[in-house]
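Note that this complex is displayed minus one protein chain, with the remaining chains in position.
For chain A:
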Amino acid sequence: MSKNTKKVFWGFLLFDYKAVNEYLEKMAEKGWMLQKVGRYTAQFKAIEPQSIKFYVDVFPGSVLSADNNQELINYRDLCEESGWIFVDDYYQLQIFFAPSDTSTPIPIQTDKVIEQKIAESKIVKNELLPFTLLLLFYLLIFASDSLNPFQIEYTELLTFIGVTNTVLLPYIIFFNLIIILLMSIWVFRTRKAVKRGIPLPKPNIKIAKIRGTWFYFSFLFIFLIYFISIIGDVISTPITGIIMLFIPLIGVFGGLFLRKYVKNNGLNNKKSIIFVAVSTILIVTIGVVIMIFGIINASVFITKERELPQGYEVMKLDDFYDGNNVVLHRNFDNGNSPLVPTHYDYYEISKKGSIRTEHYQAINSYFAKIIFDGIIEEHDEKLIITNPTDWNADDVVFLDNTGTILILKSNKVVLIDGDFDFSDSNTRNIVLSKLF
């Protein structure tokens, strides 16, 4: 980028459009004239510092209008004829300026009732509905997690996405709530101004910048964390992860394709609307098909038995039957997450019996305890408490019967389930010598 131009973070929320005029005028006084603007960045070019009048207006047409939309052209032509020069637009907002050597033209909006109605219907309603729907969706996830939404589900700790949901969901709900609140305040204040016959309120640039920056950085932060989480899960469980990755990818590419189509062709005829509707249904259908196919395929993959790799501490039938045993089925499954960097599950089945080991290694004893308590909660009907010192552990319980034992030691949780009596001291010694 040359010294004659500079790119800056834009960061204005759409309903703060009235603060943009003042911001652009101040930039011009400092010697920077707006060239291009997007929702995230704006490009300025160097000019002689001067006083330039700007006007940001809300286009009353459709947000899905094409760039060559005749209505948009007519609107801009009319504004230009009245003395305003078009600079650029983003979403519904149209930015104009009046050259400094001419007298200031008539403001683009001279009727605040009409201006308020356009701004409310084109900016707030367009965004309020998706944000409200999103909030309801997140609240549903939050509430459905368990009877007590503030209790951490141990299964959520085992995947990257699960950890992200647990940590970020309250923030996402807060984020949505604040945006809905800000929009509602905007609607209330502008309606009140119209009723009183006073000019529509103009937000302070600093406040507008702060909330805009908070919004876009939060959005980016949430997006990045989820992106990293998906990648984490793809690396952790490649087959299921990669198949599942296709769903957001189809959404993103499908969305981009539709956006490009609408930009080029507009939505001015029934044919286009039918095309977009059919494409949207197709994108969703492909997503659902891939998801179902992915689940089936993943389960097919999981039913293929995996041998136990080296370096994992598990109980084997050979440990109890002195090698005199033919294993008919075995399977190994593993995964990881930022809070539980290692967790795996291994079982063996023979004619004589079966044994399963679930092993969870959390980053600290706090999360290990959540896993320990979570597993107990799944079996709380027949719980037999045993003495942890016998097992050289922090806590030990038999679940259902003495054939299933759950052990907590520091940051490690081990569940062993088999056709053995773990209350027996010999069996205990076998397990202790192998796992602890």
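In this text, a contact is a pair of C-beta atoms (placed from the backbone, for glycine too) under 8 Å apart; a residue touches a chain by one contact, two chains touch by 3 or more; residues count from 1.
The definition used in the following text is that contacts and distances are computed from a predicted model.
S.K.: Identify the UniProt protein name of the omitted chain, choosing among "PadR family transcriptional regulator", "Trehalose transport system permease protein SugA", "Alkaline phosphatase" or "Xanthine dehydrogenase family protein molybdopterin-binding subunit".
M.R.: Hidden chain identified via UniProt as "PadR family transcriptional regulator".
S.K.: Can you work out which residue in A:29, A:77, A:305 or A:400 touches the chain that's missing from view?
M.R.: Answering carefully, the residue with contact to the hidden chain is A:77.
S.K.: Considering the whole complex, which of A:5, A:35 or A:109 touches the chain not shown?
M.R.: In the complete complex, the chain left out is touched by residue A:109.
S.K.: Which of A:24, A:37 or A:118 sits in contact with the chain that's absent?
M.R.: Checking the options A:24, A:37 or A:118, the one contacting the hidden chain is A:118.
S.K.: Could you tell which one of A:57, A:120 or A:156 touches the chain left off the display?
M.R.: Missing-chain contact among the listed residues: A:57.
S.K.: Counting contacts across the full complex, list the positions on chain A that touch the omitted chain.
M.R.: Residues 57, 60, 73-75, 77-79, 81-82, 84, 106-111, 113-115, 118 of chain A touch the chain that is not shown.
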